[in-house]
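This report refers to the structure that appears directly beneath it.
A single protein chain has been omitted; all remaining protein chains appear in their positions.
The block that comes next holds chain A.
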Amino acid sequence: MVTKFKTTIAALAASTILATSAFAGELVINTDTSDPAPKAAFEQLIADFEAANPGITVKWNLFDHEGYKTSIRNFLTADAPDLANWYAGNRMLPYVNAGLFEDVSDVWDDNGLNESLASAAGSMTIDGKKWGVPYTYYQWGVYYRKDIFEANSIEVPTNWDEFKAAGATLTEAGVTPITIGTKYLWTAGGVFDYLNLRTNGYEFHMALTKGEVEWTDPRVVDTMNNWKELIDAGFFLENHTSYSWQEALAPMVAGDAAMYVMGNFAVAPLREAGLSDDQLGFFQFPVINPDVPLAEEAPTDTLHIPANATNKEDARKFLAFLATADAQTKINETLGQLPIHKDATVGDDKFLQAGYAMLSSTDGGIAQFFDRDAPAEMAKIGMEGFQEFMVKPERLDAILARLEKTRQRVYK
């Protein structure tokens, strides 16, 4: 009786294990690439990988963006896939610290990625080890309405004075210089990053987001004062606190606003809304302090092996495949973004070419983004402060004092 009971239990346990664990040769990938272009890009990538590796079948679970941010924490601990996408820099730090991402330095060493992906090596390294493989990045900068600039005979501004003059001309013509929607905060983080990178440079940006500099530091105040000049001159869209970044595209499409400080992903919706390439242009954020080398923002998206994955061997094959020049060329052509591999070909698109030209000549450094370089809590309170500053610039001292208080707690 007892033995029979035991065998039943054993059989039950065995069947449960069979049901949950993947079969050999099956590779489980979780991603949040649910927008049309990223989805197509991953479909293509997986099909190509399966063709190149007969015997491995890929099981792909697609999540929506917001849901993914919470579910990744659950599936990394409880029911880990073999691969999961995430972001470089500080955003992966909690998972690396909690021992949930696999060290993939061997994939980097065996496939010569240290040379071919050199530009992103820094943002993938924590404690001297590599924790994933980057597959795409995209530039940030100023997207603008070429036709409105031409109609008001404005040249593309390259320095601070020209930039302010361009804004003044636009305001006079009844056009809001910069559109922005700060409801979800991060757009304000982008503007802050660029003002700060141009005022104080990349090293300062990194020191600030790493918590090594006080928020009440005079250099931060310089950045904020530059920002205040723009705010006082009426540079930014009114009521921006009510809009998401997509809603803020509307004034630009309608011709009520002329510029948008944004990432390259804004191009696709602007084109869909009917703007042609003759109407839409891109320029590098203008110089503020000529002594500071130009640095840019280019957030990197990455793929990781969870530490609890079952099929790590095939997952490594997939990472190696993803890191090849061909795979990166192909995936980024569909994504409309930039490949990281140095031998990969950049798509023909004029914005991609412009971004590629800008980033490959950047000598100041490449930042991820405010909320990817700074720890989550600091990022949230920081960006909230930026939003408040954009509406109530007179509260600068109180805002900076609050950020400093947060810094002292978060980084201790």
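One rule holds in what follows: a contact is a pair of C-beta atoms (placed from the backbone, for glycine too) under 8 Å apart; a residue touches a chain by one contact, two chains touch by 3 or more; residues count from 1.
Here, contacts and distances are computed from a predicted model.
K.L.:
Please identify the absent chain by the protein name in its UniProt record; candidates are "Molybdopterin converting factor subunit 1", "Cytochrome c oxidase subunit 2", "Sugar ABC transporter permease" or "Cupredoxin domain-containing protein".
P.N.:
"Sugar ABC transporter permease"
K.L.:
Of the listed residues A:Val58, A:Ala84, A:Leu100 or A:Ile148, which contacts the missing chain in the full complex?
P.N.:
Final answer for the missing-chain contact: A:Leu100.
K.L.:
By the contact definition given up top, give the residues of chain A that touch the hidden chain.
P.N.:
66, 69-70, 73, 76-77, 94-95, 97-98, 100, 182-185, 238-242, 371, 376-377, 379-380, 384-385, 387-388, 391, 402, 409
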